[in-house]
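The other protein chains are all here in position, but one chain of the complex has been omitted.
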Amino acid sequence: MGSNFGTYEDVIKLLNEEGVKIEDMATLVYDLQKPYVPNVTIEESCESIKSVLSKREVINTVMVGLELDRSARARRMENKKLEKILVDDQGLFGVDEVLAYTICNIYGSIALTNFGYLDKIKPGIIGIINNNHERCNVFLDDIIGAIVASAASRVAHRHDE
Amino acid sequence: MGSNFGTYEDVIKLLNEEGVKIEDMATLVYDLQKPYVPNVTIEESCESIKSVLSKREVINTVMVGLELDRSARARRMENKKLEKILVDDQGLFGVDEVLAYTICNIYGSIALTNFGYLDKIKPGIIGIINNNHERCNVFLDDIIGAIVASAASRVAHRHDE
Amino acid sequence: MGSNFGTYEDVIKLLNEEGVKIEDMATLVYDLQKPYVPNVTIEESCESIKSVLSKREVINTVMVGLELDRSARARRMENKKLEKILVDDQGLFGVDEVLAYTICNIYGSIALTNFGYLDKIKPGIIGIINNNHERCNVFLDDIIGAIVASAASRVAHRHDE
Partner (left out) sequence: MGSNFGTYEDVIKLLNEEGVKIEDMATLVYDLQKPYVPNVTIEESCESIKSVLSKREVINTVMVGLELDRSARARRMENKKLEKILVDDQGLFGVDEVLAYTICNIYGSIALTNFGYLDKIKPGIIGIINNNHERCNVFLDDIIGAIVASAASRVAHRHDE
């Protein structure tokens, strides 16, 4: 029997509570890969998102990132300076991106470059999260970007095999 | 005028509250570099720790890691599964090491290999933290390891210039 | 006396031989930072490129990447399969991006996201290198992207201090 870790179902529930659905992320995977893999489908993009969300390292990272967002949102942090950095979404914070990068690292160089691109362009659900200034979302948008970028890298490699 | 970020003094205070002093970390830097840099001193090792703790990315990472430890310790987390992983210090969690690695990345390859070594050997203050099972210290020991490894890398490069 | 490592002058000479000038890279730094740092100048962007190119880890990485490009170009590689991958510039190779990433890691999260963006958009000198199919440039364009992204990150952090 394994350790008592988070599961795929836990992460889906957490993301749904934040207003993020698998389909929202799969659409972005599809858009990223369509120019390189013309026969990619939405179904395959969904399947790839699900595979990424089943990996233990990804599950752990999503849980940590969302806990930090929620803790800041609820003004429950002990470190009030950190809480203010997150609530104000200060641009040079950087821990959100480096945490998200640890997901991309597992999926190789295509995941890494796609993440940087998504972070600048902020398409679809990533932009919606980023523009919602009513609540603290510092880690959420980068985590979604990393999941999408990783699923896109996985599609690229599978179509080349 | 810059953003309202954490400072060197904030981080020193946080580490002191956890029972970690600059001298505890400097001793480990000295031990790591003595075989390669015979004329290294404790003073220089202290200065190198202080320089690492002045970098914005390091300050942010220390604040995030310690907030997570304290939040788990106080049973203040919203995600109770994550809280249990941290309180039980489950071995395959991994977010603690990858977060600490983002400090080492700034200081190059010597920091990265020293970190892995410290994580296995757990000398001095790192072992003391790791063996204190009375309170949640999942992120603290890796963060101290990364600070020490980075300061050691900095000493190595400066002595070679 | 330090070890016999490569110098800033060595790297400038290597890049010039590849048709890349400091000004070409500084223009891209300026364009990246202008929206965030309105008073950034070309002079400051040049100075930031020079600072990045003075760092030992960067110098070593540039030397390794350009040696691989030149070795493939001259059909001097022992491993002919690797040589063909480089000469054909196969899209899923990935070692070029991960090597370039090790430069960005030193300069933090802004460097990492800017690199991914530049890799997709390929502006200015990066596009010129990428479209020159007459000779093997697999590592060169990613290395230039990483240098530019790192110099841009450095500008962002300095303006916020």
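Order of writing sets the labels: A, B and C. Residues in every chain begin at 1.
Assume a residue touches a chain if its C-beta (ideal position, glycine included) is under 8 Å from a C-beta of that chain, and two chains touch if they have at least 3 such contacts.
Computed from a prediction, not measured in an experiment: that's the story for all the values here.
Screening C:Glu23, C:Glu67 or C:Glu161 for touch with the missing chain picks out C:Glu67. When the omitted chain is restored, the residue from A:Val37, A:Val87 or A:Ile106 that touches it is A:Ile106.
Panel shows subunit B; residues 36, 91-92, 94-98, 101, 108-110, 112-121, 156-157, 160 of it touch the chain omitted from the view.
For subunit C, the residues in touch with the chain missing from this view are 3-6, 10, 14, 56-57, 60-61, 63-64, 66-68, 70-71, 74, 76-79, 81-82, 84-85, 88, 90-95, 98-99, 101-102. The set of subunit A residues touching the chain not shown comprises 2-3, 56-57, 105-106, 108-109, 157, 160-161.
We adopt the following convention: only the chains that are shown with their structure count from here on.
Chain centres here are Cα means. That of subunit B falls 30 Å from that of subunit C.
Residues of subunit C in contact with at least two other chains: 108-109, 157, 160.
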